[in-house]
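Only one protein chain is missing from this complex, and each of the others stays in its spot.
Letters A, B and C mark the chains as written, and numbering starts fresh at 1 in each.
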Amino acid sequence: MTNYIIRRLLYLIPVLLGVSFLIFLLFNVVAGDPTAVLLGKNATARQMEELREQLGLNKPLFMQYLDVVKSAFTFDFGRSWATKQEITYMLKQGAYPSLTLTIPAFVISTVLSLFISLFVAYYRGKGIDLFIRFLCIAGMSVSALAYILGFQWLFAYKLGWFEISGFEYGFPEFLPYIALPAIIWIILSLGPDVRFFRTVILDEIYQDYVRTARAKGLGEMTILLKHVLRNAMIPIITYTVIQIPFLILGALLLENFFGIPGIGGMTLNALNNSDFPVIKAMAILSSVVYIIFSLVSDILYTIADPRVKLK
Amino acid sequence: MKENSLWKDAFIRLTKDKWALASLIIVVVYSLVAILSACGFIAADWAQEVGASNLAPNAEHIFGTDIFGRSVFQKVVRGTQVAMSVGLATSLIAIPIGVVLGAVGGYFGGWVDDFITWLYTTFSSIPNIMLLISITMILGKGLFAVYVALGATSWVTLCRLIRGEVMKHKEREYVQAASAIGGGHTRKLFKHILPNVTHIVIINTSLQFQVAIKSEVILSYLGLGVQGEPSWGTMIDDAKLELARGVWWQLAGATLAMFIIVLAFNILGDALRDSLDPKLKGK
Amino acid sequence: MKSLVIFILAIVFIGCTKEHQFDARELHLISPEKIAGLDPIHASDRYSGLEVGKVYEGLFEFHPLKRPYELMPNLAEALPQVAKDGLTYTFKIKEGVLFHDSPAFPEGKGRELEARDFIYSFKRLADPKLSAKGWWLFDGKVKGLNEWREKSSKEETTDYSAEIEGFKVTGKYTFQIKLVKPYPQFLYALAMPYSYVVAQEAVTHFGPEFLNHPVGTGPFILPKYEQSNKIVYTKNPNFRVKFYPSEGEEGDEKLGLLSDAGKKIPLVDRITVYVIVESQPKWLGFQKAKFDVIELDETQADQALTEERVIKPEFRNLGMRLVSSPQIDISFFAFNNEDKIFKDVRVRQAMSLAYDRKEANKLFQKGTGVIAQSIIPPGLAGYESEFKNPYVAFDVEQAKKLLSEAGYPEGKGFPEVTVQTRNETIARHQIEFFAKCMEKIGIKVQVGMNTWPELINKVSKKQHQMYTMAWGADYPDAENFLGLVYCPNKAPGSNGSNYCNPEVDKMFEEAVILQDGEERTAKYKALNEKIALEVPWIFGFHRTKFSLTQAWVKNYKFMEFNHNQAQYLNVDFEVKKELRKKF
Partner (left out) sequence: MTAPLLSVRNLTVEFHTSEGVTRAVNNISFDIPHGKTIGIVGESGSGKSVTSLAVMGLLQKPAAKILSGEILFNGEDLLTYDENQMRKLRGNQISMIFQEPMTSLNPVFKVGEQISEALRIHKNMNPKEAWDKAVDLLTQVGIPNPAASAHKYPHEMSGGQKQRVMIAMAISCEPKLLIADEPTTALDVTIQKQVLELMHDLQQKYKMSMMFITHDLGVIADIADDVVVMYRSNVVEKNTAKHIFQTATHPYTKGLIACRPNLGNNPRRLLTVSDFMTEAGEEIKLDAGKVEVFDKESVPEKSSEILLEVRNLVTQFPIKGGLFGRTVDHHKAVNDVSFTLKKGQTLGLVGESGCGKTTLGRSILRLIEPAAGEIIYKGKDIIKAGSEEMRQLRKQMQIIFQDPYSSLNPRMTVTEILTEPLIIHGVGANRAERVERAKWLVEKVGLKVNQMNRYPHEFSGGQRQRICIARALMLNPEFVICDESVSALDVSVQAQVLNLLLDLQEEFGLTYIFISHDLGVVNFISDHVGVMNAGRIVEMDRASEIYKNPREEYTRTLLSAIPKGKAGLVL
């Protein structure tokens, strides 16, 4: 097992190099010079030169690439150009609100999708199966922006069930703020989740061991919940674990519209203000987390499926 | 008995499912509308002022008018052209890259496969939204940048699927039979394996199509969308200001138009997978 | 199946709003822009200025109520004595003023403010290492300062102890500033947030984190600034004695703006500022009384005002009050005058004539904007209300005639023009309307959407044909606007349209060195009329600022330049308690 983990971690290096090169290409080489941006409308050419020097933009390109690589491996992203704050500090600040929204929404939507897909698989082919699947697909066919505008206006303002925007720290306090965005997240993710889980469960239902279980006199429901689910969990775990890295990125639109000071809002703000250090930091952070989680998902895969031995 | 290939078989099965048939018709209608509006036969005068600004839906203008008094219905129809072209262009960029890289990686294995796996892992580890935005920032604004950005981010899933499928088919006996009769790599890959994995491309394309349409809205929100042409994305973005003013019909019009086509593509994608994917036969 | 339904109900139940606990003396305000940290030398836009203004203070401030705006001493004892040659200013500051308590000071106790603190703050503005956005304020104005900046940019660390000829500390509470050449607007510069006073101990103690640990002398304190969407200020316990002004503009008495005259300020204990960028949450939140004051943008104005631009009954019944006041600003479509297609003035005049300002005013500002005849907005010396710019009228025929004279009959041969703007929906609409107008004379116009930094980048690098923007006055002096067409200020300076006209430059240089008075106003008027005919920009509007305040908010008056407004606001406790039930 440890051999496998070491090998996968070593695999992290080329991917990180690849990511940092891609980011370097996108931001340093192509995106041009930010000094005019940072100095505001009354900047003088002299000032811009001084700033370029100070930000190290005059260094040869290769040196700049090394900086990107160094930050990729050391997670020291320097300071944001807009807020002049330590980026790692900002990430820590933003992590709490973002995760209070994304983690519960993610957990509820996964559990809900599992319930629905089991229910739908049990009644496969019948009307209820078609109807619920239709609902889930319909749910994801509306644009996120339309949901945000519509729901915020209807549920938060007109009916007053939820807070319109803002965020409070602490357990019970933040609930009225994240409830509505969480519901929107759930509606949007039910469609793809249910579709995937149902296919996986159906694949298992038609396997031979289910026929054997029936021959043993097990009821359809016990077969579904014991035998089929246990097998279906293998692909479901990998599918779910791979989505975790994107929780960290937070929900850009939801946070921006519902006034949640999370990483998503911060990223969107950075993208809007060409705050390259923050954008680079986010890209590197999410790719490192992505790779680590794909490793975690492989390991979970072997734990769930006794047939797979980590070579 | 007339011979029918697997494609005809699948098509017959597909059209038996009335939902799939309805979605297919919707997709065809939308494509027709898109082509007609592209050639200027319909909704060419969408920029015409037809009434007072922000008129509520009425008999004459079923979707009402926008801030400049332009008919929202005309804009929605015109918007179909942008949406379908975004979906189509994205697929036209994503399919060749995804299929070629996936096939080559899956078929040859070894360091070629490692390189391609490294490539798509790198691409998929950076969140889509960042790739989208940085590419559009570089290529400048407008439809072309949107096409390239969406294309560059959607080839990854297709490449991964095709690679897996090609690896499976490479071991199948009909491929070994092809080498037994002296067939070379190109013949085996392009004449034998690829035709048997194209169903993956079709299923994935119909699902990617709707993702592209939805992404166009987000890009418009970030100001990176299409300029000068009405698109559902810009219309929903306008709604940001209008909803508070009680002007809901532009949001409703664009969302409804998009809802129908995205729903159609989703249902079509599921139906295609059931009818094309041999594994799920007879469920 | 049953458990599923209960589950969903649970989410809905815990989600509903909790009752807002409120205490008497608390204000809830909105900032529509993200705040990048509280450092005076970087407070380049109005909203970061307002936040800085709650914690820091400057030598002078504009009188909160008197219009037209006039300076009044803040940390200074009185207005400075100006030597005959207009170059040497002598200042005396108030005694006994204390900095906020902060770990930067010995035993955490805020020390007394001294004259040398001001010199340190001005030097910090000039420090090349910090590349302060406000440096243009002192650039080329103070004797020896530019040389000092030049020298420091070569050294490793800036040497603050170095003597500068222009700054001389003459006593614990007195200091002198010597200018290079007469600069009448210099006092205004000392009222802007850029020149607010900071303590050297705080800057060295917090280092790069200084912008998140403001230590000023202001009425409110903010120990730690969190990058979040909510900033909470509390009253400064040892704030110096300062009273609410007892006289103001004619009519303020009737509006109740003088009811707190003579009271010790600040009048509230706590201010919470919510950072909300999107229009819908702001507007809906205000209607649920989450916020006390809201500056209305175009759509919200449309929603809140009747056709006669009066507050709608449904809001009046909730006790809300509409505060409207003309802004000293101008919105415009700027040409890139270095682009050869705009060289011919007739082209510029034709495009200006073809722009239907009345319709635009109705569509985008509900008719509340004042059509700009030239560059100087109303409320500043040099503005003539009777002056009518012939090229501001809406005359498509005349425009077509001028265009064909310039060699482009019916717009044939005229290239497609892209107007750059910031990626805001309302800006896109305005350009789409502008494009519709230009289409009538055969000119095709495209929208160019950019993030704010991209727009600044394009303007400062002259990579544009046209761009649209609005310029708000930094200080109440027409020089601030006339400088926008002064050739030496060409991009990357503030003259984004790169307009160069030797005549205009000569008239500008003669006018700005004069002290405020009859002679200078006459020169400003002549210059204003000259610029009007030259049409360097397509002049848009001088806009009116609309704000809505809840019934219980007292002393709210729109203050263009005064960033210390928060200390003058008050809350009527009874009205708030009784009206709360209505929301």
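Convention: a contact is a pair of C-beta atoms (placed from the backbone, for glycine too) under 8 Å apart; a residue touches a chain by one contact, two chains touch by 3 or more.
These numbers were taken from a predicted model, which means no experiment stands behind them.
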- Query: Since one chain is left out of the picture, which of the remaining chains does it touch in the full complex?
  - Reply: A, B
- Item | Interface with the undisplayed chain - residues on chain A | 3, 6-7, 125, 207-209, 211-219, 227, 230-231, 234, 304-307, 311
- Query: For chain B, which residues reach the chain that was dropped from this view?
  - Reply: 1, 3-6, 9, 13, 16, 172-174, 176-183, 187, 192, 195-196, 282
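Heads up, the rule we're going with is that only the chains that are shown with their structure count from here on.
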- Specify the contact topology among the chains shown, as one of line, ring, star, complete or other. complete
- Greatest centre-to-centre gap (Cα means) from chain B is with chain C
- Task: Would you mind telling me which chain pair, A-C or A-B, is linked by more contacting C-beta pairs?
- Result: A-C
- Note on the structure: Cα centre of chain A to Cα centre of chain C, whole Å, reads 38
- Which residues of chain B are in contact with two or more other chains? 137, 222, 237, 240, 243-244
- Among all residues of chain A, those touching at least two other chains are 149, 153, 271-272, 274
- Task: Would you pull the chain A residues touching chain B in the complex into a rising list?
- Result: 14-15, 18-19, 22-23, 26-27, 30-31, 124-125, 130, 133-134, 137-138, 140-146, 149-150, 153, 191, 195, 199, 202-203, 206, 245-246, 249, 252-253, 267-268, 271-272, 274, 279, 282-283, 286-287, 290-291, 294
- Message: Can you tell me which positions in chain B touch chain C when the two form their complex?
- Response: 47, 53, 67-68, 137, 141, 222-224, 227-228, 234, 237-238, 240-246
- Okay, in this complex, where on chain C does chain A touch? 1, 4, 7, 11-12, 14-18, 34, 36-37, 39, 42, 44, 128-129, 131, 133, 135-136, 139, 153, 208-209, 211-212, 226-230, 274-278, 280-281, 284-285, 287-288, 290, 423, 451-454, 456-457, 459-461, 492-494, 496
